[in-house]
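Only one protein chain is missing from this complex, and each of the others stays in its spot.
Up next, subunit A:
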Amino acid sequence: MSVIKYLLDLGAVVMLPIIIFVLGLILGEKPGKAFRSALTIGIGFIGINLVIGLLVNNLGPAAQAMVKNMGVKLNVIDVGWPASSAIAFASKVGAFVIPLGLAINIIMLATRLTKTVNVDFWNYWHFAFTGALVAVATGNLTLGLIAAAINAAIVLKLADWTAKMVQDFYGLPGISLPHGFSAAYVPIAIPLNKLIDKIPYINKIEADPDTINKKFGIFGEPVVLGLILGLILGILAKFDAKTTLNLGMSMAGVMFLMPRMVKILMEGLIPISEAAKSFMQKRFAGKEFYIGLDSAVAVGHPAAISTALILVPITILIAVILPGNNVLPFGDLATIPFMVAMIAPITRGNVFRSVIIGAIVIGVGLLIATNVAPLLTQAATDAAFKFPNGASQISSICDGANPLTWIILKIMYLF
């Protein structure tokens, strides 16, 4: 056990490459290839660390100046899912999440508790994220691992439950979406949609995705969005022109660079996930199983895109006016399509309804994200992500605002 403890205490940049190397060898990779992907993963972490620094160092002072000038207390920076996923994988729970998630999936397949063969190993980070928060909150790694396992099991059930609907709506035969973030909104969206059915007039409204895509297209380009938000924040913070322009450019840079860094992390994970995928397919491929994929395969749908585009300005507005919210939406404004990916099929592509449901879950989500900010900041620090002294707290919409994550966290906190 002391060997494991020593490994875990090495920090993510060293620990994860070692674990990935060993996991690669177990799954039958050649040592050279396993070594290269292990190194790549470590490098991905270093890159993400740099970009988080760029974000927090620039946006932090602006957010604090804005609090002083405007009285709008948005001093928790939304670092976005790329950073959150890295924090999750770099956590002590993250080190075990792929074998753990795989084991849960195999057990549930063997006992016929699920039909979904979840080959989307990348998104196991959502389970690790829940586990990491629980581990930080309780100080107990075992409880963290249990939380991650429960999260994985629930998401598989949600994927099964929505499979038919997703297959019909998105035209993806044989697929289900066991996505920790997208699937979490299903149990909320279904009753809300039924409620809207009962409201006269409102239940007849429909919006045209094409017009919306044309008018709101700019919100689909993260780089431009980053630039504009940076400039606006600079102005609200009453920075001089030079600092404001630099803030705008830095934020455009963060929007561009952060995903690139995560891509490095992904590249390192590909050989592992390919090996695990063929392992799963050999045993469970066939007619009666769904293949569980990333909801990235669904977010190209016009209804999902246009809903997400409208929700970008709405999210910022809610963040400003909602009492009790301290989160400044930024990194995850580009992640909203994933929030609506499984809401859109429930409303049968009705953009108006999806926007209403989306706005409600975002409002609640911002409060949850505010609530978990201290835990997430602690988890990030534990994972060796560096923050300047006295910097703002961090949170994220994905998964900091995830209701399923939060419920599991609160339940585990009772133990």
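FYI, a contact is a pair of C-beta atoms (placed from the backbone, for glycine too) under 8 Å apart; a residue touches a chain by one contact, two chains touch by 3 or more; residues count from 1.
Criterion: contacts and distances are computed from a predicted model.
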Problem set entry | Record-based protein name (UniProt) of the chain missing from this complex, from "Polymer-forming cytoskeletal protein", "Cytochrome ubiquinol oxidase subunit I", "PTS system lactose/cellobiose-specific transporter subunit IIB" or "Cell division topological specificity factor" | "PTS system lactose/cellobiose-specific transporter subunit IIB"
Problem set entry | Contact residue for the chain not shown (choose from A:S295, A:T377 or A:T405) | A:S295
Seminar exercise, completed: The listed residue (A:P61, A:P99 or A:P259) that touches the chain absent from the view is A:P259
Seminar exercise, completed: Note that subunit A touches the chain not displayed via residues 82, 119, 122-123, 170-172, 174-175, 217, 220-222, 259, 262-263, 266-267, 270, 277-278, 281, 285, 291, 293-302, 305, 337-338, 341
